[in-house]
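Quick one: the structure is below, questions incoming.
Here we show just some of the chains, and they stay where they sit in the whole.
Naming follows writing order (A and B), and every chain is counted from residue 1.
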Amino acid sequence: MAGSSFGSIFRLTSFGESHGFAIGGVVDGVPAGVRIDLEKIQIDLDKRKPGQSRLVTQRKESDTVQLLSGLLDGVTTGTPIGFIIKNEDQHSSDYDHLKDAYRPSHADYTYQQKYGIRDHRGGGRSSARETACRVVAGSIAKQILESLGIEFSTYVDQIGSVKLEDNSFFLSDAIETNEVRCPDNRIAEKMIELVEQVRAEGDTIGGCVKCMIVNVPVGLGEPVFDKLHADLGKAMFSINAVKGVEFGSGFSSVSKKGSENNDQFLPNRETSTNNSGGIQGGISNGMPIEFRVAFKPVATIMKDQNSINDQGEEILIKGKGRHDPCVVPRAVAIVEAMAAMVILDHYLRNKATKI
Amino acid sequence: MAGSSFGSIFRLTSFGESHGFAIGGVVDGVPAGVRIDLEKIQIDLDKRKPGQSRLVTQRKESDTVQLLSGLLDGVTTGTPIGFIIKNEDQHSSDYDHLKDAYRPSHADYTYQQKYGIRDHRGGGRSSARETACRVVAGSIAKQILESLGIEFSTYVDQIGSVKLEDNSFFLSDAIETNEVRCPDNRIAEKMIELVEQVRAEGDTIGGCVKCMIVNVPVGLGEPVFDKLHADLGKAMFSINAVKGVEFGSGFSSVSKKGSENNDQFLPNRETSTNNSGGIQGGISNGMPIEFRVAFKPVATIMKDQNSINDQGEEILIKGKGRHDPCVVPRAVAIVEAMAAMVILDHYLRNKATKI
């Protein structure tokens, strides 16, 4: 089985390379009778798209989505939604020097070995360009979840060693006040400074995205393998450059005692703390779902690097073209989209739990 | 869709509660013609079973697996392997006081809300008892992978704040020299001391399991959603008490620069570092696959805790019964089993990449 589909009931199947006519996908399992606002999809796409600020890659793409089916007068009909996003501004020649090269920490080598052939232009299928399709499907999912009262707060909480310590539920307005999508402007300024600095060095830097989801009904998640956080975890690891995921108290829980880490119930069935990150036994418990996603620094840097070619010969990779010094501000939209798909999918799956 | 199956081609479907006649499962997609050693499965089960040392729960179960089908004279026939493990030593009455109680950071409340009914005895389906089935399937997977030269090194690398800094590929002999399964005896001693201490307090402590897999062929993993580490990540998060997973440089890569984190190719197509953890673009690159799994402290403690019952009334949960002060020494077998299932599943999936 190839791996271009995501989700069980609400399911995205995506296609497309960085440098072809278009990327796109099919969203199947969309519940019927829900109004979808095309503009909201576009707003989400714009948060992901390149060229939106001086901190990210200057590749310019309008990333306009075209929905081809599944709607009647803006309302879902229960049939699959097909969509395409045309590729634009393709400097294919930028990649000619990479045709036979294996760039360090890229997927050139693994794709070539797995398939025996690869589209080297812009990374082909391994390019993060495909994540635009996830944002489309995720935005549709979010609009359906919104009608159920479920809301997301997704933001950058760390770049390099600059970390936001306050992990509250921030509104979109607060998050969108600056280019790095960190809701604390004082911290954001330090992050921007750091990104500017690594960009000036021709280098890149990693970061973390925090996601919080509120008003998720109790009961989502399908033990013992499709636990809610297991599917959220897979969703996150499927995003380019993700190296770590943690829920609730996460890695810090390792050095805690049970008496410290346990969440005590309150009479209203909420808990006084949320070290569980809103999930117990793989099932949502009604508390906010909380997790953090670690992104490594982007592998494409503007510095020369030693590497090898298809023949195993040593070569020099020249640092040129357009790149992101730090990807996390754009990744916010992708994390939120993938999370929304998982939550809606499990919402629909849970409907079959009782007759 | 319920969630009792794991894997696409090599697939385990498990069943069973803590306190019924038996737990068990079906392993489908087992390649034909491979000799399976029943004793090796039992050895793996014994690493997971309770009562194996003074550091873990004293619940005694022989955990003897009985294979019911799929083999002819010890050789796989390509048909599904059904198996059962009988439940024993069930102190069901130990759980009478918990019938209406919601224990802190357990799945009592979420199961009750999701299904409207729950088997409260020993945690029912939410008990880690079901992981014995994973060990059976994983052990079968490991024996098949072994015939391909693929090998595992899985061990405890942290308990509380006691951390092993040397993350090499340790042989099973080194890992099994002590009760905590930490291959450095000096560190292991400190870990044991810590576990003894928290046990004496009636408390529990978290820990980390490290897994390294060598000789994995280049090419395993199915982008863009079923990336190898995405499926490994899901596998790990599906294990009870797991709160975090990281691959290669993981969370530490967040504060690194691209020039520091990139893995440089050597002429033999290996890389000089392995910050990628053996996976590039979601596909294995031939380097060791490396990841760490964070386990929270076990929720069952021997201290009294405030909580609520089914009616939302405040109650006191008495700390009694048998429990694990630290679960990671037993979790080693489960992490390895889940990893083996993922690797074999992707090995089989990759066969369809070319005609």
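In this section, a residue touches a chain if its C-beta (ideal position, glycine included) is under 8 Å from a C-beta of that chain, and two chains touch if they have at least 3 such contacts.
These numbers come from a predicted model, not from an experiment.
Because all chains derive from one sequence, the complete complex can be expressed as a copy number, which is 4 in this file against the 2 shown.
Simple rule for what comes next: only the chains that are shown with their structure count from here on.
Between chain A and chain B the centroid-to-centroid distance comes to 26 Å (mean Cα coordinates, whole Å). Those residues of chain A lying in contact with chain B across their complex are 1-6, 8-9, 14, 102, 104-107, 109-111, 113-116, 125-126, 130, 158-161, 198, 201, 203-208, 218-219, 221-227, 229-238, 240, 243-251, 253-269, 271, 275-277, 279-285, 294-301, 303, 305-308, 312-314, 349-350, 352-354.
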